[in-house]
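Dropping the structure in here first, questions after.
Rather than the whole complex, this shows some of its chains in their spots.
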């Protein structure tokens, strides 16, 4: 990927939610609460910059499979393919292998 | 559980509120105020990160039976079972054994 | 009580306001301003945690008879009895003996 996200921003490739993958995360269709989505990080910034200018490292890295809120991020297209650009704070959790 | 929550996030398995368990927490049906709910922590992040990047430990741990507000957290499903992902600040108290 | 409140949270047992107890606090019925209520602290957390992770002690303790705003806290029921869970900041003052 030829985009360098600034600060604590990430580029995430969404994973279509398969309804019945064993061991996977399944989002209930009828839930009234906001549903999280799943994706893979394909680019990451250096981390959040504190008010004093110190760069904090990232708690996630390229390749991590992550959960994030349904309305997180901004859609961008690179070479005709859609991605989401979001901040590390938008990540709810990492799916461990 | 194969999800690692980031920062001070927790994954909680809700406990259905039995109406008359002796010694348990019973939520009044007719209360006009927001009612807290009960659950068990099954995954926890490392803790909140301060503005300077220091990780503060968690005041709760996996296995704790906790109280939280009715609208706290985001519903997720793992292997077909629903959980709530929330932040440590959403936890009102821990039920001591 | 078998609940440990987190941080600066408190569990308070409300005291019914007797209209004419000598020396007691009487809330005027016709006041247009928000009326405070009276109660006794029956469980208390360790204190507020600063942004740097330092735990500040509590200025009130279990057994203190306190005043708090009418809409402070969240109602919980333990063994069929109702209590209020609130934060130390919701406490207006302590009734000295």
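Labels A, B and C are assigned to the chains in the order they are written; within every chain, residues are numbered from 1.
In this text, a contact is a pair of C-beta atoms (placed from the backbone, for glycine too) under 8 Å apart; a residue touches a chain by one contact, two chains touch by 3 or more.
If you're wondering where the values come from, they're calculated on a predicted model, not measured in any experiment.
Novice: Given 3 shown copies, how many make up the whole thing?
Specialist: Copies present in the complete complex number 7.
Simple rule for what comes next: only the chains that are shown with their structure count from here on.
Novice: Have a look at which chains touch which and call the overall pattern line, ring, star, complete or other.
Specialist: line
Novice: Copies subunit A and subunit B touch; is their interface built from the same residue numbers (over half shared) or different ones?
Specialist: different
Novice: Could you give the separation in Å between the centres of subunit A and subunit B, each centre being the mean of its C-alpha atoms?
Specialist: The answer is 23 Å.
Novice: Starting from the mean Cα coordinates of subunit A and subunit C, work out the distance between those two points in Å.
Specialist: Distance between chain centres: 42 Å.
Novice: Give the residues of subunit B that touch two or more other chains, as numbers and ranges in rising order.
Specialist: Those would be 51-52.
Novice: Where on subunit A does subunit B make contact in their complex?
Specialist: Residues 22-28, 31, 33-36, 50-52, 54, 56-57, 59-60, 67, 69, 88, 91-97 of subunit A touch subunit B in their complex.
Novice: Going by the contact rule at the top, pick out the subunit C residues touching subunit B in the complex.
Specialist: 2-7, 9, 11, 43, 45, 49, 51-53, 74-80, 82, 85
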